[in-house]
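This report concerns only the one structure given below.
Selected chains only, in their assembly positions.
The letters A, B and C name the chains in turn, as written, and every chain counts its residues from 1.
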Amino acid sequence: MSRPMRLGEMTTVEAAEAVTGSPVVIIPAGAFEQHGPGMPLATDQIRAEAVVDRVVTALGGRAVIGPALPVGVSPHHLAFTGTVSLTSTTFAALVREYADNLHRHGWRKVLVVTGHGGNNATLTTVAQDLLTTHPDLQFAWTPVTALAAEVIAGMRVGEVHGHSGEAETAQMLFLAPHLVHQDRLAAGARSRADLGPLAGLALRGSPPTLTVRYDRLSENGVLGDPRRATSEDGAAIVDAVVRRIVAFVEEWLTT
Amino acid sequence: MSRPMRLGEMTTVEAAEAVTGSPVVIIPAGAFEQHGPGMPLATDQIRAEAVVDRVVTALGGRAVIGPALPVGVSPHHLAFTGTVSLTSTTFAALVREYADNLHRHGWRKVLVVTGHGGNNATLTTVAQDLLTTHPDLQFAWTPVTALAAEVIAGMRVGEVHGHSGEAETAQMLFLAPHLVHQDRLAAGARSRADLGPLAGLALRGSPPTLTVRYDRLSENGVLGDPRRATSEDGAAIVDAVVRRIVAFVEEWLTT
Amino acid sequence: MSRPMRLGEMTTVEAAEAVTGSPVVIIPAGAFEQHGPGMPLATDQIRAEAVVDRVVTALGGRAVIGPALPVGVSPHHLAFTGTVSLTSTTFAALVREYADNLHRHGWRKVLVVTGHGGNNATLTTVAQDLLTTHPDLQFAWTPVTALAAEVIAGMRVGEVHGHSGEAETAQMLFLAPHLVHQDRLAAGARSRADLGPLAGLALRGSPPTLTVRYDRLSENGVLGDPRRATSEDGAAIVDAVVRRIVAFVEEWLTT
């Protein structure tokens, strides 16, 4: 009988076998933050978990799903009700303690898949700090949507798109359509002309990097036009993301 | 159309309405720790979430489910593979930041339902610290199993019972039978005569309180005999727990 | 010649002998907080120290008194002038560093006796964290008054009693009568009917647990009627508490 692919659904006896049988632990990280008038606060977590499920399934037992990180670093969305954000310090402590405990049990490869870009920097600082404290642990992390840049480039996206826009909405239409209120989807800024000077500067797409609160970027919290999203595009994005991560893990397992 | 009862499934617009319409946020807290040879690591989280779902359903819109706390404070179980534990410092920071953010959006009543007793002390310290930092926030917390003490007293439990024993297993048989391996369930210490001197001292049930690692209390991580558990007992426990919490929240809403 | 029973009164040479001769270190923990119009701020520390003195005397050299913790976690009393409270973080650091230093010198059994219930949760978190950082240290803690529940049940206490009430005042009348102003003792809430809705909810005595500032529970900071307290009751409480702790330590010494 096959072992479950979620560590949380294993017994401790099964977990002990998984340390050698499934040497990679993959942790989904999301956010609990506004996604405009039509999508739910848990959007990033839902996408991360769906991707991780597909990745672990594809890896056929060589990886297990670790404990989730359902809340991320989202101070830029705090002006929108419902957003719950961790400080970067607390999010880092959380990831570090997950990694330390898995390492204690014998795992040496931990991968965090984050549906929320606001977690990227903190995940990098954790990776840096672990080099000193856990030199024999290999810690990797990856965003979701960014892995499908080529697919998105082939979609009909506007000049400005991003948070709660075409690509995120497409993924949600494919993965959790019951949580997308298509009738309430509304566009935010779609072209650079729609942006004020500060938002224009913050969204140039190249450094210097200016971090700005989302309520100063977009009145409804959206960048781009989610109404253009289709479930088909979402499937293509998810598929590309999963393939990229699976390819990485397969190469990783040979190192 | 009714608003979803999970904050994570709401849009930010719906969340803004919930601040007044659903003035209580209930947060399920679990653990990611060994539950003997027959039950999964996520046992405490599964029970907490199931209780919270029932409580919020019973409250009919007056409460919402907040972001989860899937990993708790479990250093006593770290010798058993798969256990992931937060330090009390990090778990406290996590709860404090959830509470602070919900308070920032306008909520004034937050209740944490913890399926894991190892979280109790840290939840209490958070409640204490919030008195100074957020004087107008009302923060409450509750265990799960302990609310059904009378039901459990009426079950056939042994002299020694507790972690992964009759009561926890019964709840899981009722709530998530597919995750309980009845063929692998095994008894731990059932009577005080089964305990060594240190375990006997730690399990006296009254203070002074001596905290001991579970690998020194029970070889297989179990206290009591999970094989005696029935789904019917589990239903009775969950029902009692839900009724107690609902009654508390209803009284709370009138203060 | 007998060694002093207080570590602070020993020389370093005597302390080195005590590591083996007196393998238990007992630390009194108090609070610096309001105790109503008739009792002093140091009430909890006075009671803890008196109990510890008697316990160590009864143990006849097998335990020593460690450095004191005169200030505890009392944010709920900060509205009353004179209360000095540590954050739970600082109180935990203090206890952890005491324990770490005693462990460094060779002691493996440390017991904290706290006269103040507000310290209980933090002491538990310290016990949890020490399981990971100091696995061969046995750390125990105990409240004072709660150990004499049977004695108190036999006293004439009202429906509502607690902080600065019958039991605490009785102990002080026995232990430090010169610091009790009997002419100024005044009752707080004595029956549930005296309580407002929030106080009633917070003082139900069973979980869910709602932590509330004392100025919202009782105008004069008192729960119960301290005027009913007698020195004789105090002696009976102290005697029961001491016997319970001594019995625990004697059993502990055999493990």
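We adopt the following convention: contacts are C-beta pairs under 8 Å (C-beta built on N, C-alpha and C of every residue); 3 or more make two chains touch, one makes a residue touch a chain.
Given the structure is predicted, the values throughout are model-derived calculations rather than measurements.
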_How many copies of this one chain make up the entire complex, given that 3 are placed?_
6
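FYI, only the chains that are shown with their structure count from here on.
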*Is the way these chains touch best called a line, a ring, a star, complete, or other?*
line
*Which rotation angle, from 0 to 180°, best lines up the CA atoms of subunit B with subunit C, given as a multiple of 5?*
180
_Intercentroid distance (Cα basis), subunit C paired with subunit A, Å_ = 48
*Between subunit A and subunit B, what is the separation of their C-alpha centroids in Å?*
28
*Of all residues in subunit A, which are in touch with two or more distinct other chains?*
none
_Complex contact set, residues of subunit B against subunit A_ = 4, 6-16, 18-19, 32, 34-42, 45, 66-68, 70-71, 78, 80-87, 89-90, 93-94, 97-98, 101-102, 104-106, 179, 181, 184, 221
*Quick one: which bits of subunit B touch subunit C in the complex? Just the residue numbers, please.*
73, 75-76, 78, 85, 87-89, 92, 111, 118, 120-122, 124-125, 127-132, 135, 138-143, 146-147, 197-198, 201, 206-213, 244-245, 248, 251-252, 254-255
